[in-house]
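A single protein chain has been omitted; all remaining protein chains appear in their positions.
Moving on to chain A:
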Amino acid sequence: IPSPSLLPSQTQWLTCFFPIYFLAKPTLPTNFEENTWATLKSAISSIFLKQPDPCDLEKLYQAVNDLCLHKMGGSLYRRIEKECEAHISAALKSLVGQSEDLVVFLSLVEKCWQDFCDQMLMIRGIALYLDRTYVKQAPNVRSLWDMGLQLFRKHLSLASEVEYKTVFGLLQMIESERFGEAVDRTLLNHLLKMFTALGIYLESFEKPFLERTSEFYAAEGVKYMQQSDVPDYLKHVEMRLHEEHDRCLLYLDVSTRRPLVATAEKQLLERHISAILEKGFMLLMDGNRMEDLQRMYYLFSRVNALESLRQAISSYIRKTGQDIVMDEEKDKDMVSCLLDFKASLDTIWEVSFSKNEAFCNTIKDAFEHLINLRQNRPAELIAKFLDEKLRAGNKGTSEEELEGTLDKVLVLFRFIQGKDVFEAFYKKDLAKRLLLGKSASIDAEKSMISKLKTECGSQFTNKLEGMFKDIELSKEINESFKQSSQARTKLPSGIEMSVHVLTTGYWPTYPPMDVRLPHELNVYQDIFKEFYLSKYSGRRLMWQNSLGHCVLKAEFPKGRKELAVSLFQTVVLMLFNDAQNLSFQDIKDATSIEDKELRRTLQSLACGKVRVLQKHPKGREVGDDDSFAFNDGFTAPLYRIKVNAIQMKETVEENTSTTERVFQDRQYQVDAAIVRIMKTRKVLSHTLLITELFQQLKFPIKPADLKKRIESLIDREYLERDKNNPQIYNYLA
């Protein structure tokens, strides 16, 4: 075609004529498409039939290229599709009725699939150009690979027996593996990959697989729960879950992991939670089986069953604790049992329950509940336990150990609702330790007080601290007394005395006990009194003789001894300075010690381990007609002998009076609280008054007790019942 510049002008165009030459369009050979296809078809057929094809791949590729260039892609695609379908269909049909043996059959399916994949890849290689041009441009046309998969899927489902047998075989194999047989996992892996590739994994495999799993574990769970004990069962469950997890890594599709594990958990655990707890929880707790408990915690947490476990802990603690607390015969060991129990629970909580906070609170609550199951007694026993620990003579306990014990006991103390009972007994024992010089360590004593202070505030420990102050002050007073002129000039010789001056109110109240003191002691007391009152005028001194203790020098025919005795014992023993033999009545008249106390005192001198007196007739009890004589045959390996243990011992009267005082105190507190409330409210309903009282009172009390106090106040005309509404009280100013 000439260049436009050579073209004549428009006008010239009309007048001149130049001959124009057209190039002839190249024409295709008439059979081009058919012939090319024939080549391709034969090649595809050979691929499927696994026969060598004479035509090399380069040429085939070119052939596809040519067809596409000549816009024959569409028909080529359809022809390839049709050709593949015939072969795929044949391949799958050939599997029908194949081997009865499932594994063999599955291998055939695997082989078929593997072949199909190889073949389709090869065909796609040849027809790559088709994939890149026609398939891309035409809407809704699958790539050759996908087309192949779709055909495979179609004919697999048409040959339903094949699909069914495959799935069945797979399930069978997995079940065999669950029963412990070794199976060809690669085979499983490949076949399942096939399902995934075909997009029928979920529907055709996973669904029946999960159903089968569910049935399998449902049966197994029931059976194993019956057969094995809980720890073994839990171990088994853990192993099963682990296996299923591995199964997903090895051959199942990743997406199956969640539903599969959930199914196993549901059948093996969830359904048996209460049975597991009922059958084995106590066993594990009692046996302190940390590892098994940890397993239980871990497994239960997987199925959100920790709440059930928490409840089981709670009832376990309550039940076990009840046995410890309620059995009066075990009172002696109650505190140490509780301490051990708490320690073991704490360890289990730490190791097995991964310090779960809710569990921690549960343990606390349950402990609080159980320790208050019995009123007052646990508080008393805790105080006594501390007394034992803080008392001198605990050999082999280091300061640190003691400190640790105190801390642990404090944990129990925290749970006690009636802290006033504890205080009363603690105070009583502390007083004895301080006054009789039996405290193991003043540092430990003070440390305990400061702990109580942190726990309950200074109001709680004010009086206890006051006791320590009194003791320190007494030391100073004794020093200055010794140096005073009164002491130097007037004191009888041969006696040394030290006095504790105690502030009333800080110390427990002691019943006054009469005793006729030997002259020397009386003189001594009078001189001290004179000295003290000259220093602190306006005070009143009362001698508490029951708490006094002495060291006596005794000349026994078989040796000299020093006797550590109580003041009462002293008074009795000193009678024997002037007499060999005295009747009970003689001693009673001479000392005027109260009858019961005197019997106790004589018992300790004549019937205990150390017998400095001889009782006639012999026997444990002191009778009215008994007589006592100085034991001149007395021997003992040690020079200094303690006979005053009776002072440290708590008498029944002491115990009841301490408890009674606490109750008396509570009554006053209730009365005061009622009056306080009514004074501000003037008019209040019964229910509201009771509610407010429960809020204000810090010790456990029954509604009936409150009623009693209200009625007493009505009786004493602090309150009255409203004339019109008996449910309402009026304050009477």
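The rule is simple: contacts are C-beta pairs under 8 Å (C-beta built on N, C-alpha and C of every residue); 3 or more make two chains touch, one makes a residue touch a chain; residues count from 1.
Everything below uses one rule, namely that contacts and distances are computed from a predicted model.
When the unshown chain is looked up in UniProt, the name that turns up among "Glucosidase 2 subunit beta", "Ubiquitin-conjugating enzyme 19 family", "Actin-related protein 4" or "Defective in cullin neddylation protein" is "Defective in cullin neddylation protein".
Interface note: of A:V183, A:C337 or A:I690, the residue touching the hidden chain in the full complex is A:I690. If you put the hidden chain back, the residue from A:E399, A:D624 or A:E711 that touches it is A:E711.
On the side of chain A, the interface with the absent chain consists of residues 685-687, 690, 703-704, 707-708, 710-711, 714-715, 721, 726-729, using the contact rule stated above.
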